[in-house]
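All remarks here apply to the structure that follows.
Note that one protein chain is taken out, while the other chains of the complex remain in position.
Entry: chain A
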Amino acid sequence: MLISKRRGMAAATALAAATLAVASCGSGSGSSEPTSSGPVTIRVQTFGGGSNFGYKNAITKWNAEHKDIQIKEEHLTDQFEQQYWPQMIQWLTSGTGAGDVVGIDEGGMGLAKAHPEWWADLKEHGLESRKADFPAWKWENGVTADGKLFGLGTDIGGMSLCYRKDLFEKAGLPTDRDEVGALWPTWDDFLKVGQQFQAKVKDSKWADGTNTLYQVVLYQEAAKNGNVTYFDQQNNLIVDKNAAVRTAFDFAQKLTEQGLTAKLRNFTDEWAAGIQKGSFATLGCPSWMLGAVSDNAGEDGKGKWDVASVPGGGGNWGGSWLAVPKQSKHPKEAAMVADYLTQAQTEASIFTDFGNMPSNVKAQQDPAVQSAKNEFFNDAPIGEIFAKSAASLQPVFLGVKHAQVKSAIESVVQGMDDGSVAYDKAWQQLVDDAVKAAG
């Protein structure tokens, strides 16, 4: 239904464009320009749950101001590793199918960087000048070994914990965000409070599933273990050697063993429904997760959710880049769009509208960002929570095959939760599957 409607619209647009073209030919101005064949459409491909990249308002604004270049967002899927990235790699290798501007999660950047032939060089379109806008690590990650600038930073992760106020109240826990944050200085405290919660509340669980909090702990621990997760800087698989992985795994196991999870895998339909229906009381929330929560929960969820500080303090999970594939027919216009979408002003408004923390330094310093409050989350001072720590965030190195390994490991961590992997065999299987996925 929806698809046919869209197709109908596309057909109508094409028809209108054709009519325009005919009309302009008929006017007989003599010197016909090749550019008069209608506006250029720049396809921006994104992924992620809820409001994902938060481009809705920014694109509406651009399209109103630029009649000659129209942006069309194609949100392909919620899942990056399992769906978006494999499809994108296929398009990039086959030379057709990819959008003019594509979003890349940090987990895909290792591979993207290793394939300069996939990308247009943004330096050719004058974007070298943007260097000062980004922290060095965010900028460097968008430059290939041979010096080609291919990616501009969008958001960064940061870290917080989202929680359902109404469920906390039901369990007799404090609901004020500072008091809530004080409940859980460490992850052990978090589990203890979880048990108190679970003793009082039966029809909702403490956490969504194992995967989200596994990631949160993994990124926190990575910072203590040389800023690496599954691969070391030389791209050797170190899953079984990196203490960060083991710590995060052990925590995930405790979480599910103590019956604190709703057994939902993040970024699935059931998980999205769980956000809306209050299946769980807490959710690990990097900045971009705020939009996933508010968009999935809808108007009814407004005021029910809030944001508190995360156990273990800080962390940086996620964050993306925008790149222009070489196959784009309009690289110049695409570069303009990528430039626009990563400008301080745009990134700042995305933060205030949806929550994705800007990687753009000027946006981070914007007083509007620093003092931003999120209406959906009970006017939580997200500027204070995310922007204040943004400058000090450490990048975590992710290997070329990170996406594949992450996907394999998450299946085991999730498998412990849904009962398909026995607890005592889970660690061994995690290591084995990671080795297999790294191939």
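As a working rule, a residue touches a chain if its C-beta (ideal position, glycine included) is under 8 Å from a C-beta of that chain, and two chains touch if they have at least 3 such contacts; residues count from 1.
As a convention for this text, contacts and distances are computed from a predicted model.
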Among "Ferredoxin reductase", "NADH-quinone oxidoreductase subunit B", "Cellobiose transport system permease protein" or "ABC transporter", UniProt-listed name of the chain not shown: "Cellobiose transport system permease protein"
Touch criterion as defined above, residue of A:182, A:273 or A:368 at the omitted chain: A:273
Touching residue (missing chain; options A:60, A:90 or A:428): A:90
Given A:160, A:296, A:374 or A:414, the one touching the chain that is not displayed: A:414
In chain A, positions touching the absent partner: 77-79, 82-83, 86-87, 89-90, 93, 111, 115, 263, 265, 268-270, 273-274, 277, 279, 404, 407, 411-412, 414-415, 417-421, 437, 439
